[in-house]
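Please see the structure below; I have some questions.
What you see is part of a larger complex, with each chain still in position.
Letters are used for the chains, namely A and B, taken in the order the chains are written, and counting of residues starts over at 1 for each.
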Amino acid sequence: MTTDRKEPSYVFSDEQVAQKSALARHFLDTRTRLNANVDQADNYLVKRFYNLDHNVYLDGALSAKNKELMGLVASACLRCDDCINYHVIQSYRLGATRAEQEEAINVALIVGGSIVVPHMRRAYELLTELYG
Amino acid sequence: MTTDRKEPSYVFSDEQVAQKSALARHFLDTRTRLNANVDQADNYLVKRFYNLDHNVYLDGALSAKNKELMGLVASACLRCDDCINYHVIQSYRLGATRAEQEEAINVALIVGGSIVVPHMRRAYELLTELYG
(Lines give C-alpha, C1' and ligand atoms only; values in the text may rest on other atoms or scores of the structure.)
Protein backbone atom coordinates (compact mmCIF):
# COMPACT_ATOMS: atom_id res chain seq x y z
CA MET A 1 0.00 0.00 0.00
CA THR A 2 1.61 3.26 -1.12
CA THR A 3 0.36 6.62 0.10
CA ASP A 4 1.37 9.82 -1.67
CA ARG A 5 4.21 11.56 0.07
CA LYS A 6 4.96 15.25 0.20
CA GLU A 7 7.51 17.52 1.87
CA PRO A 8 6.18 18.76 5.22
CA SER A 9 5.91 22.42 6.22
CA TYR A 10 8.40 23.29 8.93
CA VAL A 11 7.49 25.77 11.67
CA PHE A 12 11.16 26.53 12.35
CA SER A 13 14.31 26.43 10.20
CA ASP A 14 17.54 24.75 11.27
CA GLU A 15 18.97 28.24 11.76
CA GLN A 16 16.22 29.22 14.19
CA VAL A 17 16.80 26.00 16.12
CA ALA A 18 20.54 26.66 16.23
CA GLN A 19 19.92 30.16 17.58
CA LYS A 20 17.65 28.89 20.30
CA SER A 21 19.80 26.00 21.59
CA ALA A 22 23.56 25.66 21.97
CA LEU A 23 23.23 21.87 22.11
CA ALA A 24 21.27 21.83 18.85
CA ARG A 25 23.78 24.20 17.23
CA HIS A 26 26.70 22.00 18.19
CA PHE A 27 24.89 18.92 16.91
CA LEU A 28 23.89 20.52 13.60
CA ASP A 29 27.36 21.98 12.98
CA THR A 30 29.09 18.67 13.62
CA ARG A 31 26.59 16.84 11.44
CA THR A 32 27.06 19.30 8.60
CA ARG A 33 30.84 19.05 8.80
CA LEU A 34 30.85 15.23 8.84
CA ASN A 35 28.20 14.93 6.12
CA ALA A 36 30.28 17.16 3.83
CA ASN A 37 32.94 14.51 4.11
CA VAL A 38 30.49 11.72 3.28
CA ASP A 39 29.12 13.74 0.34
CA GLN A 40 32.62 14.20 -1.03
CA ALA A 41 33.18 10.43 -0.96
CA ASP A 42 30.22 10.25 -3.36
CA ASN A 43 29.28 6.64 -2.61
CA TYR A 44 26.30 5.76 -4.77
CA LEU A 45 24.68 3.34 -2.32
CA VAL A 46 25.09 5.73 0.60
CA LYS A 47 23.37 8.44 -1.43
CA ARG A 48 20.50 6.09 -2.24
CA PHE A 49 20.20 5.16 1.43
CA TYR A 50 20.08 8.86 2.40
CA ASN A 51 17.40 9.51 -0.21
CA LEU A 52 15.28 6.57 0.97
CA ASP A 53 15.73 7.70 4.57
CA HIS A 54 14.47 11.16 3.60
CA ASN A 55 11.38 9.71 1.91
CA VAL A 56 10.33 7.61 4.91
CA TYR A 57 9.60 10.67 7.05
CA LEU A 58 7.57 12.74 4.57
CA ASP A 59 3.89 13.56 5.11
CA GLY A 60 1.82 10.55 4.09
CA ALA A 61 -0.76 8.36 5.80
CA LEU A 62 0.94 9.54 9.02
CA SER A 63 2.06 13.13 9.37
CA ALA A 64 5.77 13.97 9.16
CA LYS A 65 5.57 15.18 12.78
CA ASN A 66 4.29 11.83 14.01
CA LYS A 67 6.92 9.95 12.03
CA GLU A 68 9.72 12.14 13.39
CA LEU A 69 8.41 11.34 16.88
CA MET A 70 8.50 7.66 15.86
CA GLY A 71 12.10 8.17 14.75
CA LEU A 72 12.73 9.59 18.22
CA VAL A 73 11.23 6.47 19.83
CA ALA A 74 13.35 4.21 17.63
CA SER A 75 16.51 6.24 18.31
CA ALA A 76 15.94 6.29 22.05
CA CYS A 77 15.26 2.59 22.40
CA LEU A 78 18.26 1.80 20.15
CA ARG A 79 20.20 4.35 22.26
CA CYS A 80 21.84 6.66 19.71
CA ASP A 81 22.35 10.21 21.06
CA ASP A 82 22.98 11.74 17.63
CA CYS A 83 19.80 10.16 16.27
CA ILE A 84 17.83 11.32 19.33
CA ASN A 85 19.09 14.89 18.85
CA TYR A 86 18.18 14.78 15.18
CA HIS A 87 14.60 13.58 15.72
CA VAL A 88 13.97 15.88 18.71
CA ILE A 89 15.00 18.81 16.51
CA GLN A 90 12.95 17.64 13.52
CA SER A 91 9.89 17.08 15.72
CA TYR A 92 10.34 20.55 17.21
CA ARG A 93 10.69 22.08 13.73
CA LEU A 94 7.40 20.40 12.74
CA GLY A 95 5.50 21.83 15.70
CA ALA A 96 5.59 18.99 18.23
CA THR A 97 4.95 20.22 21.77
CA ARG A 98 7.23 19.36 24.66
CA ALA A 99 4.50 17.15 26.13
CA GLU A 100 4.35 15.16 22.89
CA GLN A 101 8.14 14.71 22.89
CA GLU A 102 8.11 13.55 26.51
CA GLU A 103 5.35 11.02 25.80
CA ALA A 104 7.29 9.65 22.84
CA ILE A 105 10.36 9.31 25.06
CA ASN A 106 8.23 7.54 27.68
CA VAL A 107 7.28 4.89 25.11
CA ALA A 108 11.00 4.34 24.43
CA LEU A 109 11.73 4.29 28.18
CA ILE A 110 9.15 1.61 28.97
CA VAL A 111 9.99 -0.51 25.93
CA GLY A 112 13.77 -0.07 26.24
CA GLY A 113 14.19 0.07 30.02
CA SER A 114 16.55 1.93 32.32
CA ILE A 115 19.37 1.58 29.81
CA VAL A 116 17.52 4.40 28.02
CA VAL A 117 17.71 6.71 31.07
CA PRO A 118 21.13 8.32 30.39
CA HIS A 119 19.97 9.15 26.86
CA MET A 120 16.65 10.47 28.20
CA ARG A 121 18.54 12.76 30.59
CA ARG A 122 20.52 14.23 27.71
CA ALA A 123 17.37 14.54 25.59
CA TYR A 124 15.67 16.47 28.39
CA GLU A 125 18.57 18.92 28.41
CA LEU A 126 17.94 19.60 24.73
CA LEU A 127 14.17 19.81 25.31
CA THR A 128 14.76 22.43 28.00
CA GLU A 129 16.89 24.54 25.69
CA LEU A 130 14.33 24.29 22.89
CA TYR A 131 11.13 24.79 24.87
CA GLY A 132 12.37 26.33 28.15
CA MET B 1 5.39 17.81 32.20
CA THR B 2 2.44 15.57 32.98
CA THR B 3 -0.60 15.37 30.75
CA ASP B 4 -3.84 13.82 31.98
CA ARG B 5 -4.20 10.27 30.81
CA LYS B 6 -7.40 8.39 30.09
CA GLU B 7 -8.37 4.96 28.81
CA PRO B 8 -8.83 5.03 25.03
CA SER B 9 -11.96 3.90 23.20
CA TYR B 10 -11.35 0.72 21.26
CA VAL B 11 -12.99 0.16 17.89
CA PHE B 12 -12.61 -3.61 18.19
CA SER B 13 -12.39 -6.02 21.15
CA ASP B 14 -9.74 -8.69 21.50
CA GLU B 15 -12.47 -11.22 20.71
CA GLN B 16 -13.29 -9.54 17.40
CA VAL B 17 -9.61 -9.49 16.52
CA ALA B 18 -9.27 -13.17 17.38
CA GLN B 19 -12.25 -14.01 15.17
CA LYS B 20 -10.80 -12.12 12.24
CA SER B 21 -7.22 -13.48 12.34
CA ALA B 22 -5.89 -16.92 13.19
CA LEU B 23 -2.43 -15.45 13.83
CA ALA B 24 -3.87 -12.91 16.26
CA ARG B 25 -5.94 -15.58 17.98
CA HIS B 26 -2.91 -17.82 18.47
CA PHE B 27 -0.88 -14.89 19.82
CA LEU B 28 -3.60 -13.72 22.22
CA ASP B 29 -4.30 -17.25 23.51
CA THR B 30 -0.62 -17.94 24.18
CA ARG B 31 -0.20 -14.56 25.85
CA THR B 32 -3.22 -15.16 28.08
CA ARG B 33 -1.99 -18.61 29.08
CA LEU B 34 1.54 -17.40 29.93
CA ASN B 35 0.33 -14.27 31.69
CA ALA B 36 -1.91 -16.36 33.94
CA ASN B 37 1.26 -18.05 35.08
CA VAL B 38 2.97 -14.71 35.75
CA ASP B 39 -0.11 -13.44 37.61
CA GLN B 40 -0.09 -16.50 39.82
CA ALA B 41 3.53 -15.82 40.77
CA ASP B 42 2.24 -12.51 42.15
CA ASN B 43 5.57 -10.67 41.98
CA TYR B 44 4.99 -7.16 43.29
CA LEU B 45 7.58 -5.45 41.05
CA VAL B 46 6.37 -7.23 37.93
CA LYS B 47 2.83 -6.05 38.69
CA ARG B 48 4.06 -2.48 39.11
CA PHE B 49 5.96 -2.73 35.82
CA TYR B 50 2.82 -4.01 34.05
CA ASN B 51 0.79 -1.16 35.51
CA LEU B 52 3.34 1.46 34.45
CA ASP B 53 3.50 -0.11 30.99
CA HIS B 54 -0.30 0.16 30.75
CA ASN B 55 -0.23 3.86 31.69
CA VAL B 56 2.37 4.80 29.08
CA TYR B 57 0.01 4.01 26.18
CA LEU B 58 -3.15 5.79 27.41
CA ASP B 59 -4.61 8.81 25.60
CA GLY B 60 -2.64 11.91 26.60
CA ALA B 61 -0.73 14.59 24.71
CA LEU B 62 -0.44 11.94 22.01
CA SER B 63 -3.38 9.67 21.21
CA ALA B 64 -3.30 6.06 22.33
CA LYS B 65 -3.37 5.05 18.68
CA ASN B 66 -0.23 7.01 17.88
CA LYS B 67 1.54 5.61 20.93
CA GLU B 68 0.61 2.04 20.01
CA LEU B 69 2.09 2.71 16.57
CA MET B 70 5.19 4.03 18.35
CA GLY B 71 5.27 0.81 20.37
CA LEU B 72 5.15 -1.01 17.03
CA VAL B 73 8.15 1.00 15.77
CA ALA B 74 10.09 0.25 18.96
CA SER B 75 9.18 -3.44 18.83
CA ALA B 76 10.13 -3.79 15.18
CA CYS B 77 13.49 -2.08 15.47
CA LEU B 78 14.25 -4.08 18.66
CA ARG B 79 13.01 -7.14 16.73
CA CYS B 80 10.52 -8.82 19.04
CA ASP B 81 7.79 -10.72 17.16
CA ASP B 82 5.49 -11.02 20.18
CA CYS B 83 5.75 -7.27 20.83
CA ILE B 84 5.13 -6.51 17.14
CA ASN B 85 2.01 -8.69 17.17
CA TYR B 86 0.78 -7.00 20.32
CA HIS B 87 1.17 -3.45 19.00
CA VAL B 88 -0.20 -4.26 15.53
CA ILE B 89 -3.30 -5.66 17.23
CA GLN B 90 -3.63 -2.72 19.64
CA SER B 91 -3.21 -0.21 16.79
CA TYR B 92 -5.85 -2.06 14.79
CA ARG B 93 -8.21 -2.08 17.77
CA LEU B 94 -7.77 1.71 18.07
CA GLY B 95 -8.65 2.34 14.43
CA ALA B 96 -5.24 2.60 12.73
CA THR B 97 -5.46 1.99 8.99
CA ARG B 98 -3.25 -0.48 7.20
CA ALA B 99 -1.42 2.42 5.50
CA GLU B 100 -0.61 3.89 8.93
CA GLN B 101 0.71 0.56 10.16
CA GLU B 102 2.89 0.14 7.05
CA GLU B 103 4.33 3.64 7.43
CA ALA B 104 5.18 2.96 11.08
CA ILE B 105 6.91 -0.27 10.04
CA ASN B 106 8.82 1.66 7.36
CA VAL B 107 10.26 3.95 10.05
CA ALA B 108 11.45 0.85 11.91
CA LEU B 109 12.81 -0.65 8.68
CA ILE B 110 14.90 2.38 7.77
CA VAL B 111 16.13 2.97 11.34
CA GLY B 112 16.75 -0.70 12.08
CA GLY B 113 17.86 -1.99 8.67
CA SER B 114 17.42 -5.28 6.84
CA ILE B 115 17.65 -7.21 10.08
CA VAL B 116 14.07 -5.99 10.56
CA VAL B 117 12.91 -7.58 7.26
CA PRO B 118 12.05 -11.09 8.57
CA HIS B 119 9.93 -9.48 11.31
CA MET B 120 8.33 -7.15 8.76
CA ARG B 121 7.40 -10.15 6.60
CA ARG B 122 5.66 -11.81 9.54
CA ALA B 123 3.96 -8.51 10.48
CA TYR B 124 2.60 -8.18 6.93
CA GLU B 125 1.07 -11.64 7.24
CA LEU B 126 -0.83 -10.45 10.33
CA LEU B 127 -1.78 -7.17 8.58
CA THR B 128 -3.23 -9.14 5.68
CA GLU B 129 -5.36 -11.26 8.00
CA LEU B 130 -6.61 -8.20 9.88
CA TYR B 131 -7.23 -5.85 6.95
CA GLY B 132 -7.33 -8.21 3.95
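Assorted remarks:
Just so it is clear, contacts are C-beta pairs under 8 Å (C-beta built on N, C-alpha and C of every residue); 3 or more make two chains touch, one makes a residue touch a chain.
Since we're looking at a predicted model, the values are computed, not measured.
This homomeric assembly is drawn with 2 chains in place; in total, the structure file defines 6 copies of the chain.
By our rule, only the chains that are shown with their structure count from here on.
Every residue of chain B that touches chain A in the complex is listed here, in rising order: 1, 3, 52-53, 56-57, 60-62, 66-67, 69-71, 73-75, 77-78, 83, 97-100, 102-104, 106-112.
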